[in-house]
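Note that this complex is displayed minus one protein chain, with the remaining chains in position.
Naming follows writing order (A and B), and every chain is counted from residue 1.
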Amino acid sequence: MSERRSIGSVLSRLLLVDLFKGLAVTLRYNARALVEARDGADPTQAIYTAQYPKERPLVGERWRGAPKLNNDPRTGESLCIACNICALVCPVDVISVGQANREVRDGEKRKKKKVLTTFEFDTSRCMFCGLCQEQCPTLCLELTQEFELAVESRAGLVWDREMLEKGIHVVTYKK
Amino acid sequence: MSGPIALHWAPQAASPPPPPPVVPSWSPVELIESIGVPHGFAEYVVWPAVQLALILFVVLTAVAYLTYLERKVAAFIQARLGPMRVGPVGLLQPLADGLKLLSKEDLVPAGADRFVYLAAPVLAVTAALGLLVLVPFGAAWGTVTDINIGLLFLLAVASIGVLGIVLAGWASNSKYALLGAMRSSAQLVSYEVALGLALVGPLLFARTLSMQEIVESQRFTGLWWVAVQPLAFVVYFIGSLAETNRAPFDLPESESELVAGFHVEYSGFRWSLFFMAEYANIIITSAIAATVFLGGWSMPGLETAVSWIAGTDATTPLYSTAFTLLSIGVFAGKVLVLVYVVMWVRWTLPRYRYDQLMDLGWRWLIPVSLANILISAFAFLVAMRPDQGGLLGLVEVTKNGLWMGWAGTAYFLLVNLATFAMAAWLLAKLNKTAWSTDLHALRRVEALRRAGRLATAEEARAE
Partner (left out) sequence: MASDTPSAAAHVFEQTEMLLNMGPQHPSTHGVLRVLLKLDGETVVDLDCDIGYLHRGVEKICEHDTYPMITPYFDRLDYVAAVNGDLVYVEAVERLMGVELPRRAEYLRVILAELQRIASHLLWLATHALDIGAATIFLYAFREREEILKIFENFTGARLTAHAFRIGGLQWDANPEFVRDVLAFLDILPGRIDEYETILSENRIWLARTVGIGVLTAADAIDTGLTGPVLRGSGVAYDVRRAAPYSVYPEFDFEIPTGDTGDTYDRYLVRMQELRQSVRIVRQAIEGLPEGSVMAARVPRVIKPPAGEVFHTNESPKGEIGVYLVSDGTNTPYRLRVRPPCFVNLQALKQLAVGHLVADVVALIGTIDIVLGEVDR
């Protein structure tokens, strides 16, 4: 009993003031939720959540999402030079690059050149650290802003070259 | 108390008591009779059956939508939107939930006491739904039946529901469920007492146990008993939270400690039966609170509103129908407000610990309600008319209920203050430390308790 009780503190304890203060906060939220706009993801509004499948969030520009192999926009050929750096730098060995030496004509000359044949990317083990895209010398491999990577089978998580170039088919909900 | 010391200067209850307020006389029984059903059969079989079917339908829908309401209230409080996907603003969500639960597998854990395990949820829900027959939903034909010990019956049957919980916990063959059931039975024992004692206060004023008459008594006096028994109301409300296992007293199912407590092993429809029982119990305790403390279906201005619609002749079917439906509306409104408060409290406050719950029950609520009864009874005795055994004559006991003028009302409001002060004094005496907001004192208490628990555990092991 070291603390001196004042009438005020005794009254506020008897009248459950401490509980009512908390209740007032929640009641205020409840009332605001009924009248305020609900644009979603606005921290100043009473309702913060966005209606996800209906409203797709805009993820950051630097988002590390679904992988993609870029093609050269002029020629339509893959930018990948099959240098295997991405596979080497990946901490969890997600990538395997298939390569072949092909003869290519460059004008009159014939050259031997390493070209990409297959490219496998196991999204089930990828941790989206972004090291591979950082190290890619030709800006070929890119982690895009696509974030819905769910598929219906385990095997479907391994993306082949075609999928990497086209991207995953994402179902968008309108309802 | 009367005789020589009776003071005759006091204002006799200012004016003679008025006649009892109108109650419409027509009932749909007449309608049923008019198509040729014999009287007794119509009154005691057909009509109650219709009523029961209606009530079951309405209440079960209400229970389903209470889950929806609960989720919406929680969501709005928590900066979310809640169910939005099934139907417009999620209105069909309860239906979807029900379908899902119905189609789930009904699991019985290995080693469970099969019969008890399967029967427990049924027991819980039956007890809850069985009570509906006595709840005075509305005036006249809005109530199924009215027996003279209505409130007592309600309290008695309500505690059977807890048996369902205890059995479920025992039969599940799971330690979490067992702990939940154990807590539940302890909680029941302590809070049933506080709950019952809290109801004695208003019963002093209502002077009857029949639910319908409790409403009528408040209508006659023109005062809701919460005005003369606020302390009892608070105690009842807290006790009913504990009775229905709602936060901050949801220990039997506290999901963060006991995972889900007594229903941890249940799945599918049996699990949903527990939920139905819980929500039905919330409705019933709120209904009791509305009836005993908040005037039930009565409302100042109700009669006027009815007379606008149906004229003033209380014997016409139209009058009776309008009166009943409006009163049901009033009652539903009151219950809804109470239910909202229950949910609001749940989503704001943390949960008590088991021993603190016991503390609160035995050292705070029960003394307060006892003090409340004593002081109210004494004040009531003093205020009665000398020829009825009282002293001041501020209140007159008539056969329709209490009659008190403005002086009586003012007197009882003043008595409230006195009760409040006395209860505070009593609590201060009883709870020397827990009462303080001094953190250091609280810390010492906790340390002592822990040491005490350790010592008992040590002793038990030594033996």
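Heads up, the rule we're going with is that a contact is a pair of C-beta atoms (placed from the backbone, for glycine too) under 8 Å apart; a residue touches a chain by one contact, two chains touch by 3 or more.
Keep in mind that what you see is a predicted model, and the values were worked out from it rather than measured.
Q: Can you pull out the displayed chains that the omitted chain is in contact with?
A: Listed by label, the shown chains it touches are A, B.
Q: Quick one: say which of B:Val37, B:Ala79 or B:Ala305 touches the chain that got left out.
A: Only one listed residue reaches the unshown chain, and that is B:Ala79.
Q: For the full complex, which residue in B:Tyr117, B:Tyr191 or B:Trp347 touches the chain that was left out?
A: In the complete complex, the chain left out is touched by residue B:Trp347.
Q: One chain is left out of this view; which of B:Asp313, B:Asp355 or B:Asp387 touches it in the full complex?
A: Checking each option in B:Asp313, B:Asp355 or B:Asp387, the one touching the absent chain turns out to be B:Asp355.
Q: Which positions on subunit A touch the chain that was left off?
A: Touching the chain left out of view, subunit A contributes residues 13, 16, 18-19, 21-22, 25-26, 41, 43-44, 48, 59-64, 89-91, 127-131, 134, 143.
Q: In terms of residues, what is the contact footprint of the unshown chain on subunit B?
A: Where subunit B meets the chain not shown: residues 74, 77-80, 175-176, 179, 247-248, 250-251, 254-259, 347-356, 439-440, 442-447, 450-451, 453-454, 456-457, 460-461.
In this section, only the chains that are shown with their structure count from here on.
Q: Subunit A to subunit B: how many Å between their CA centres?
A: 50
Q: Can you name the residues of subunit B that touch subunit A in the complex?
A: Answer in residue numbers: 73, 75-81, 84, 344-345, 347-349, 420, 424, 432, 435-438, 440-441.
Q: Considering the complex alone, what residue numbers of subunit A touch subunit B?
A: 1-3, 5, 9-10, 13-14, 19, 22-23, 25-27, 29-30, 33-34, 38, 46-49, 51
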